[in-house]
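Notes to accompany the following structure.
What you see is part of a larger complex, with each chain still in position.
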Amino acid sequence: MLILLANPNTSAGITDGMAKAACAAASPGTEIKPVTAGFGAKVIGSRMEMVIGDYASLDLVAREGAGCDAVIVAAAIDSGLRAVKQMMSCPVLGLTEAALHAACLVGGSFGLVVSSGRTGIVMREMVAGYGLSSRLAGVRSVGIDPAALYAEPEAALDRLATTALALVEHDGADAVVLIGAVMAGLPPLLQTRVPVPVLEGVACAVPLAEAMVRIAPAKATAGSFARPHGREVSGVGDALAARF
Amino acid sequence: MLILLANPNTSAGITDGMAKAACAAASPGTEIKPVTAGFGAKVIGSRMEMVIGDYASLDLVAREGAGCDAVIVAAAIDSGLRAVKQMMSCPVLGLTEAALHAACLVGGSFGLVVSSGRTGIVMREMVAGYGLSSRLAGVRSVGIDPAALYAEPEAALDRLATTALALVEHDGADAVVLIGAVMAGLPPLLQTRVPVPVLEGVACAVPLAEAMVRIAPAKATAGSFARPHGREVSGVGDALAARF
Amino acid sequence: MLILLANPNTSAGITDGMAKAACAAASPGTEIKPVTAGFGAKVIGSRMEMVIGDYASLDLVAREGAGCDAVIVAAAIDSGLRAVKQMMSCPVLGLTEAALHAACLVGGSFGLVVSSGRTGIVMREMVAGYGLSSRLAGVRSVGIDPAALYAEPEAALDRLATTALALVEHDGADAVVLIGAVMAGLPPLLQTRVPVPVLEGVACAVPLAEAMVRIAPAKATAGSFARPHGREVSGVGDALAARF
Amino acid sequence: MLILLANPNTSAGITDGMAKAACAAASPGTEIKPVTAGFGAKVIGSRMEMVIGDYASLDLVAREGAGCDAVIVAAAIDSGLRAVKQMMSCPVLGLTEAALHAACLVGGSFGLVVSSGRTGIVMREMVAGYGLSSRLAGVRSVGIDPAALYAEPEAALDRLATTALALVEHDGADAVVLIGAVMAGLPPLLQTRVPVPVLEGVACAVPLAEAMVRIAPAKATAGSFARPHGREVSGVGDALAARF
């Protein structure tokens, strides 16, 4: 099974980190194909960068997705997720989408650990868009720049643990989700200090993508997720243009 | 990997049908252990039977769950699901819970095909309890007794297809979920006649249970899903009593 | 008028306390018949015990309910309430259900005082299940074990008053509901220290049950609250078995 | 016990009809004091009349409420209900408020039968204002002018029964509430033709008012239901002016 791990950020270093975590999470026989966006934000961090990232994500999967059995949109913001689902016939999952649904399957409510308050606002909008607001116990920020977190993740563990504990003790979270590509690989380092499951996007998305490949849902031929055809679209890359 | 398929109904015939579908959905190396409740309703079909079924489910898993890597509560009503999750250290999924989350991962909204209007009311309550009401496009009944459906499922295909189509065309469903243990094995027979993915509980629960085993969430030691201890409980079976 | 006060916990002492409060709340001519579950949890306090308590509640009312004009399910968790409503022709109320609706009739929002944070989570789920989340100002825990509260309730009054005041001053509650069987009889002891009405389940359930007996709603013969018939159920007590 | 039945409409004939139903619903020892607004709409039927009716209701209860043990605001629109609750120390219930909460205590969802579609819109707003939208199965109009209904209610029974049945069969209502002062006395005439409980405001409000008198909630001295004091208000009737 071949899973495309498509990072809509342009930072290849983050792709590498996620790829390592993805390989660790994959079943025997699953191959991870990590790819990085060719344009857009180094690390998506504002509403303007999100719009660019949505497009970069769609373009990247159009170019690299052929032959894959599943696609993981590998950014916290799940860039362009609904459009990528429409474009592809295979299962497509977003990092945050996967982690939220894994948390639901654990049971009860989930709390989110985000790097900054600004990300927290956007995460609340995403959770609402997925229809999961009533499962959301709270969102708390560690107040650390994602880049800094990536540079020395271990040094940040204390603040992550404190934030996760506050979600459990004050907000009643039954599970904690670490939001962001830079959190890949961190849950095992935190788990001993947090009394509920600690989840993260990459480690959830890979097994859930494998599961969706086995479930093998048919491709919609009606509704808003059916592939478009006969549309006039200009000025986009060849691979993407060929999808209309 | 050993997955317990626990049917809280007392009808071993339905267990057999689900076990066949579960084996078909399982990855190589996954073994299914099908078990049937020792008391309660033959086919859970009213609020009174649900309460008995919740208890039968908890009792059944207490007796049979030791050594399993995951548990599937194998009834449409997800009998006693939150309590079973609390009791066990391994992942626990319900049939309907699994199918709804698989439908969410497909994207957009889902519609439910139920056997009777009465089941439809309870399903709306369950969807609300899972926090997924905003993803629910509609619930439609085929108006067929589950037993009849089980006796001659192929004869019922026309009505199932018509109902599924109405969910797509009138309610805008992006996926259709067949609700009920007796629906196991039916999606492939219907898919060619429905223009969106057709999903069913057993075929979703097995791959998602495998995925959750790989994700391996820690067992909560705080909150409402932590195991109880030191509680005084009397008059229940030995296996269940040993869990307090 | 004969009202069954059915305690799904096995602790007869709590039944006695509630019976005393129920008699104080009853109109002249109303008789209270207090009964205690024969099996299950001494004091329901976890999701597993809730499932057992739902079944114990249904079994208890099946055995004791004949000839009663109304039934009160006498536990904070309203054990098996919907199923008991389905089973019986007479009005059936839960302790918490009654207190919440009395608080609504007072006007505005209500706040809940619970013994522990874990109960608070389950209460939020119950309030949501009753469709009353938008009337809920907040839930605050006194952090006292229910048994301790029962042992020396007066000693706990300070903490109860402080918690109730926080619901009024910080959460804007227009009424305060004390949650739990052990709270029976406490509101008059607290009221002078709290500037909004203080309510409790038993003292609300008895008058509301009397009112429902006078309203005399017909028994449903259609829908999910109509009595089941012709169902196959095995392994349950004779009284309950006779209801199918 | 003395209950004020305050009709904020100016039609004494409707007051008489409601008084008869109220006496039939009252316990021995309960006296009904029916009063009619001195100004405003004959039958409140538009948003403009509602505003006048809210004020007429407050004025009427200010003049007539002294010495009463409870107040029933006797119009479908529950005119000025929150303000009357604030003004009075005794329990205050609205016709529709009472019927909706009685329906909730029956269990499940309720459907509303209204005289016209325009009333239906306002009823949905009221149900939302009471926080009960998730219990509302549907609203259906009989398309009969309230006055005509009052003139010959029996002739209207067929249409009422058909409308009530549609709420049960198509919308899944577990109880049906007849909305409007002119519906007083009708449920017994309809019940044999409807398979779920049929409820109406007056017959619910009187027993629930009696219950609230027994529960005897304290009068709030803080929050938005505490009585105002020291306010400057001019140009209103003496009785109302004396309340500030």
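Which chain is which? They are A, B, C and D, in the order written, and residues in each are numbered from 1.
The rule is short, and it goes like this: a residue touches a chain if its C-beta (ideal position, glycine included) is under 8 Å from a C-beta of that chain, and two chains touch if they have at least 3 such contacts.
Since the model is a prediction, treat every value here as computed from it, not as a measurement.
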Practice prompt. Of the identical chains, 4 are shown; go ahead and state how many the full complex includes.
Written response: 6
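Rule of thumb we're sticking to: only the chains that are shown with their structure count from here on.
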Discussion item. What's the farthest chain from subunit D if centres are computed as the mean of the Cα atoms?
Written reply: A
Item to complete: Give me the rotation angle that lays the C-alpha atoms of subunit B onto its copy subunit D, rounded to the nearest 5 degrees.
Response: 120
Fill in: Pair joined by the larger number of C-beta contacts - A-B, A-C
A-B
Worksheet item: Centre to centre, by mean C-alpha position, how many angstrom separate subunit A and subunit B?
Response: 27
Worksheet item: Could you state the distance in Å from the CA-based centre of subunit A to that of subunit C?
Response: 43
Response to the item:
Note: subunit D residues in touch with at least two other chains are 108, 134, 172
Worksheet item: So that we know how the chains sit together, what is the shape of their touch graph: line, ring, star, complete or other?
Response: other
Worksheet item: Using the touch rule from the top of the page, what pairs of chains touch, sorted by label?
Response: A-B, A-C, B-C, B-D, C-D
Fill in: Residues of subunit A that touch subunit B when the two form their complex
25, 27, 81-82, 85-86, 91-93, 97-98, 101-102, 104-108, 130-135, 168-169, 172-175, 191, 195-199, 203-204, 207-208, 210-212, 214-215, 217-226
Worksheet item: How about subunit A: which of its residues touch subunit C in the complex?
Response: 108-109, 134, 172
Worksheet item: If you look only at subunit C, which of its residues touch subunit B in the complex?
Response: 10, 38-43, 45-52, 54-55, 57-58, 80, 82-83, 85-87, 118, 121-122, 125, 128-129, 223-225, 228, 231-236, 240, 243-244
